[in-house]
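Step one of this worksheet: look at the structure below.
A single protein chain has been omitted from the complex, and every remaining protein chain is retained in its original position.
Presenting chain A:
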Amino acid sequence: MRKVTTLFFVFALLVMAVFPAGAAAQELKGTIKIDGSSTVYPITQAMAEEFSYEYPRVRVTVGVSGTGGGFAKFNVGETDLSDASREIKKSEAEIAAENGIEFTKFIVGYDGITVAVNPENNWANDMTVEELKMVWEPNSSVETWSDIRDEWPDEEIDLYGPGADSGTFDYFTEVINGKSGASRSDFTASEDDNVLVRGISGNKYALGYFGYAYYEENSDSLKAVAVNGVLPNRETIASNKYTPLARPLFVYAKNSAVQRPEVEAFLKFYFENAPEIVPQTGYAPLPSYEEALAKVEKLAK
């Protein structure tokens, strides 16, 4: 008995021992806390990874709580930067103001929400925004494909979409149904986009929507539907031809945090490398990041 007790004590002490951080030459250090959207996560993760190679003493942490969940932490001052796939809501900004948090919005790239069907679906090549609204509006009466167009098969339509905590859901419902969050609710909802991809690729009569990166990575098992005659691809998304479903992606920065040299360095690194890294993550970059860099410069002063 005593042996076991001693063993546990030694173990506990070992674990609790605070190891001193090794001395390194890199002068810049500190911690940058980021949280938010799962859509923006691949971009920010890539930046954090590359940044860590260059500044090994700066610890960049990235969480994935969804756009809304990210703002909930950002607005009480728990994070320095917040990934977002939609703009901050008025109600969220009010909470930030109450807590004395001033912030700046940066656009980091563009995503095109992709409406996808099964590759075996040979009828739905193009849909209009009105048709999409018919399908997705609250209390929609669309049950079968033929409810959308008479010549389409009389088969039940299986719907897949992101969950309510997702910025993609907010944006899609806003531009298609006219009100953010207004949607029919009898569809398979998942915050995990791969669940949607798997669902649609396994069901001939399925229809769903998610971020473009997920379509691009799975383009052999999915078919994208053109919206108002335009197919989503990097060119149509970046040039804003793919309206209304092309949308900007954001990073929100706490102004007081940008004054810290490590956060300033990270944001500069972010926008200097965005033209190269954003396309690698499956999104479309901005034509120029000069404006963003100037904003960082100004905030850091």
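Assume a contact is a pair of C-beta atoms (placed from the backbone, for glycine too) under 8 Å apart; a residue touches a chain by one contact, two chains touch by 3 or more; residues count from 1.
Going forward, contacts and distances are computed from a predicted model.
A chain of this complex does not appear here, and its UniProt-recorded name among "3-isopropylmalate dehydratase small subunit", "Phosphate transport system permease protein PstA", "Succinate dehydrogenase/fumarate reductase iron-sulfur subunit" or "Acyl carrier protein" is "Phosphate transport system permease protein PstA". Note on the undisplayed chain: of the listed residues A:I157, A:A213 or A:I237, the one touching it is A:A213.
Mapped onto chain A, the interface with the missing chain covers residues 1, 4, 8-9, 11-12, 14-16, 18-19, 21, 31, 33, 38, 41-42, 45-46, 48-49, 52, 59-64, 73, 78, 191-194, 211, 213-214, 216-218, 280-282.
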